[in-house]
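Report on the structure given below.
Just one protein chain is left out here, and the rest sit where they should.
Now for chain A:
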Amino acid sequence: MATFKEFRNNVKPNWCPGCGDFSVQAAIQRAAANVGLEPEQLAVISGIGCSGRISGYINAYGLHGIHGRALPIAQGVKLANRDLTVVASGGDGDGFAIGMGHTVHAIRRNINMTYIVMDNQIYGLTKGQTSPRSSEGFKTKSTPEGAIETTLSPLEIALSAGATFVAQSFSSDLKQLTSLIEQGIQHEGFSLINVFSPCVTFNKVNTYDWFKENIVNLETVPDYDPSNRVMAMTKLMETNSMITGLIYQNKTKKSYENLVSGFREEPLVSQNLSLTESEFDKLVAEFR
């Protein structure tokens, strides 16, 4: 069985020293090993942005696509080969700005895969513009007088859209993050994990220390029940989403692949493509 080291490759990430994304990379590698995967059984599909480069830093099948479209690409991969473990990942701009439409519908569709968002509340690769996750008043190159648009609450949106697995973590907490990714992979259906992953270069407000002071780990909240959707929504609203841990999980809803008519256990990619002559004749006869 593969160890987490086998999910490493020798590529040096082009992230800034101290970037939160390093821990996310390590957590994915550890989680993949912990759930018993071999590198070729994992496909990491990423978007564009600093964090989008992650698919190139893990020894697994990886596709670095176009901005905002990691999710539809990843869903296509999973439908083609349901034996693969599919992880989509990217930044908050990728998933909650340009790709928000796909995020909501991927949640609704509930294909069995995991989406990890590295949320740094800013656009890093384009050198510091506002993101939908930026706090109101946050000054960036594109909001020199402070952001005036409302900060998006993607996890509230996820719950509203019918998410079956919603979690949040912080890149400093490697143990929690690894465990949540494992749970996400093992969850039947679409799992969303938002990770506070500080940008040390362009975000001087939402820093490691700031998160440490402001986030609450749900494990410390007595009687928190992640199977209770109302409680999850209430908690997100009460805390302005500043919580980490498993926020919500619905273990009863079947994944898309298990609901879609005629879909087989055997991955599509290994099935025979040819129609027999009698199958073809029958199809043609409908046009006579």
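Here, a contact is a pair of C-beta atoms (placed from the backbone, for glycine too) under 8 Å apart; a residue touches a chain by one contact, two chains touch by 3 or more; residues count from 1.
Quick note on the criterion: contacts and distances are computed from a predicted model.
A.B. asks: Unshown chain, UniProt name, "OB-fold domain-containing protein", "2-oxoacid:acceptor oxidoreductase subunit alpha", "Iron-regulated membrane protein" or "ABC transporter ATP-binding protein"?
C.D. replies: "2-oxoacid:acceptor oxidoreductase subunit alpha"
A.B. asks: Sort through A:I28, A:C50 or A:A74 and give me the one touching the missing partner chain.
C.D. replies: Going through A:I28, A:C50 or A:A74 one by one, A:A74 is the residue touching the chain not shown.
A.B. asks: Please pick, from A:V205, A:M237 or A:L268, the residue that touches the omitted chain in the full complex.
C.D. replies: For the chain that is not drawn, the touching residue is A:L268.
A.B. asks: Since one chain has been left out of the picture, which residues of chain A touch it in the full complex?
C.D. replies: Looking at chain A, the ones touching the missing chain are residues 9-11, 38-41, 43, 45, 55-56, 59-66, 69, 71-81, 83-84, 101-102, 104-105, 109, 260-264, 266-269, 271, 273-275, 277, 280-281, 283-284, 287-288.
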